[in-house]
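My questions will all concern the structure given below.
Omission of a single protein chain aside, the complex is shown with its protein chains in their original locations.
To keep things simple, chains are lettered A and B as they appear, and every chain counts its residues starting from 1.
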Amino acid sequence: MDVLVPLPVALPLLAAAVLAAVGTFLPAWFGDLVAAVVSVAVTAIGVVLLTRTGRHDLVYWFGGWRPSHGVALGIAFDVDGAGAALGAVAGLLMAASVAFSWRYFDETGPLFHVLLLVFLGAVEGFALSGDLFNLFVFLELMTVAAIALTGYGDEPAPLQGALNFGIVNGFGAFFLLFGIGLLYGRTGALNLAQIGRSLAGGRADGLVLVGFLLVTAGFLVKAGVVPFHFWLADAYAVAPAPVCVLYSGVMSDLGLNAVAKVYWPVFSGPLAAHATALRAILVTLGVVSALLGGAMAFLQRDLKRMLAFVTIGQIGIGLVGIGLLTARSLAGTTLYVVSDGLVRGSLLLVVGVLIRRIRSCDELNARGGGLPVSGVLFAVGGLAIAGLPPVGSFFGRALIEDGATGGYRWLPVVLTAASILSGGALLRAAGRIYLGWGSDREPVLGEEQASPEQEEPAHPPRGSLVVMLASAAALLVVGVGMAAWPGLPGKAVTAAVRTIDRPAHAAEVLEGKPPPHERASAPAPSGTSIAAGLASAAGAVGLALLALFGGLEALARRPVLRLKALHSGIVTDYVTWLTAGIAALGAAFVLALR
Amino acid sequence: MSYLPYALAVWLLVVGLYGVVTSRHLVHLVVCLTVAQSSTYVLLLAVGYRKHATAPIFKGIPLGTKATDPVVQALTLTDVVVSVTVLALLLAVAVQVYVREGTLDPDEIPAVRG
Partner (left out) sequence: MSARTRLPLFLVSAAGLAALLGFGVAGLPAFGDYHGPYGLVLNHVVLAQRHTTNVVAAVVFDYRGFDTLGEELMLFAAVAATALILREAREEEARQVVDSVQSEPVRAAGLAAVPVVILLGLFVVAFGYLTPGGGFQGGTVVALGLLLVYLAAEHRAYRRLTPTQVVDVFEGGGAAAFVALALGALLGGLAFQQNFLPLGRIGALTSGGSIPLLNWATAIEVTAAFVLLFGEFLEEVMVERRPG
């Protein structure tokens, strides 16, 4: 067993505990230092783990309890390519955030860094675990740390965000746990591979369908897929920018990844006969998220809230890749969320610079108030979100589109429309803030949202400004430049082929049998997907220019205003939507998959 | 009778949801959240129960005595700790909401919307 595997969880958690015990007796910069060292170490370990997952998963049994006769006695980490990559991304995003906010959270004592470290440990555990209940534990640990990191601040808005976050995610976790209870009652197992092996012989009866519904819904709440997305926009809009980087860059992605991570080993056996119907449901869900996220992003003036909706849209595109149920599109989703997560992290740091300098991240208020360097970073980020070839996420989207089978040839058109909306929103903001184009009055975009951060030093020293911009640039370069890694799409497809081979994966986890090594290749992006990428980027630029110079009055129509009004910020509404969403999704499952 | 505990778990989850959706007071709302969570305790413990079995504690009883499932009990312990921590945190947020806004009605809190 690889000795590095437990460290991404153990190091941050140990550091958090020690920091809490002795932090009050040490100078304030000590917290920054510990967080920086730990996050860099976690990134490095993640990269090493990623390079070691080329031919097989890294399976690690805690306490040394290897399974006996196919029964898992303990908890396993099952590190595959996607998990290791997301673990490394989490470390990198946190390192950038800590550098960005160096000495900024001094007044909270060590508490802020303690919670940040706990959050990192939880993210890593959630990314690597191969045990269903253990996933629940780390999901909740993430939520507990995140409620405080969101709710910290003097204004009412962060509290609303924290409350909506905690309550909606709390229910998501209960549904997950209810599903775990059902599956445990049927199979007497918690290890993903073992549950899957036990279910494989049977058919998809009520328990399997409802178990799948509840487990998936729990993860989709975390991912922020429509109609479980309402909390996300409120929480991401008010969390401090450096924290938001972790939420948007990796937490949502992990929720999405967990759907694939549970579907293939556990449910792909009994649901195999219903793949066509399941594909239709998941792709529909993803497409709705992609379009609604893009549209809502375009209707925002607060940049953090805009990026929250961009996240929802991008996660929707990722869900399409998972929902297509092919190895190639699954690999596409992995590449897409990793690359785009880094880009979104970078954009949020650029927004953070704006907030530090002019105490606002409102598109209209900040008109003409941005630094040119930030403007370049923001515009490149916006084009990357739109999927301009040949940035990192373009290769992901191309794999998703090219991996589509049969009746899904229309996907590039819809995904292009979604990307145009998200990218157009960001480029419109870039044009207004950094070039001073357009007007500073757009009634359609509504009132200015409550200002999220307070007591900001208005003129950060030059040195720290350089560090802030450098952290943003570093994330952008890695996210966009991933495409330069030779053979990366091929590696991703190879990993995905292993993920969807359920029997071989179960034998690997439970009996330690090495999986068959098939080196899969990824063909170069098709002409259609290149055209779709170019059209997305051109369309986004066009839409932004149209919005800046043509104004937005044309949008002041009832359906648009209705859509905005649905996002009411009231938690009881959100719980109603959650209930309705699960009931509707469950009805679709039961009717289509029986 | 043999499915009654499961029906109770379903009832608790749905009634907890009802309480949250109709709540006009944050403290009430957070307590309803805990009610919904208790459905998972009931489900887990009910799933692991075996007829005519003793507790899985082999002090003074011979090995091999029929005992209930120990795993669900450990899971429930974890679940209880989760519930306590989330409860404490959300109540802390509720205290702060009241201090700043002077209200605990969830409909009156929103500062961010649209």
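Please note the rule applied: contacts are C-beta pairs under 8 Å (C-beta built on N, C-alpha and C of every residue); 3 or more make two chains touch, one makes a residue touch a chain.
Keep in mind that what you see is a predicted model, and the values were worked out from it rather than measured.
> What is the set of chain A residues that contact the non-displayed chain in the whole complex?
1, 3, 5-6, 10, 13-14, 16-24, 60-65, 68, 71-75, 108, 111-112, 114-115, 118, 121-122, 125, 133-134, 137-138, 140-141, 144-145, 147-148, 151-154, 162, 178, 182, 184-190, 205-211, 213-214, 566, 568, 570, 572-573, 576, 579-580, 582-584, 586-587, 590
> If the hidden chain were put back, which residues of chain B would touch it?
Counting over the whole complex, chain B touches the hidden chain at residues 1-7, 9-11, 13-14, 17-18, 21-22, 43, 46-51, 55-59, 63-64, 67-75, 77-78, 81-82, 84-86, 88-89, 91-93, 95-96, 99-102, 107.
Everything below uses one rule, namely that only the chains that are shown with their structure count from here on.
> I'd like to verify one number: the distance from the centre of chain A to the centre of chain B, where each centre is the average of its C-alpha atoms, in whole angstrom.
A distance of 27 Å separates the two centres.
> Give the list of chain A residues in touch with chain B in this complex.
Going through chain A, the ones touching chain B are 133, 137, 140, 143-144, 147-148, 151, 155-157, 159-163, 166-167, 170-171, 173-174, 177-178, 180-182, 184-185, 188, 190, 234, 237-238, 299, 302, 305, 446, 449-450, 564-565, 567-572, 575-576, 579.
> Which part of chain B faces chain A closely enough to touch in the complex?
9, 13, 17, 20-23, 26, 29-30, 33, 36-37, 39-40, 43-44, 47-48, 69, 71-72, 75, 78-79, 82, 85-86, 89-90, 93-94, 96-97, 100-101, 106-107, 109-114
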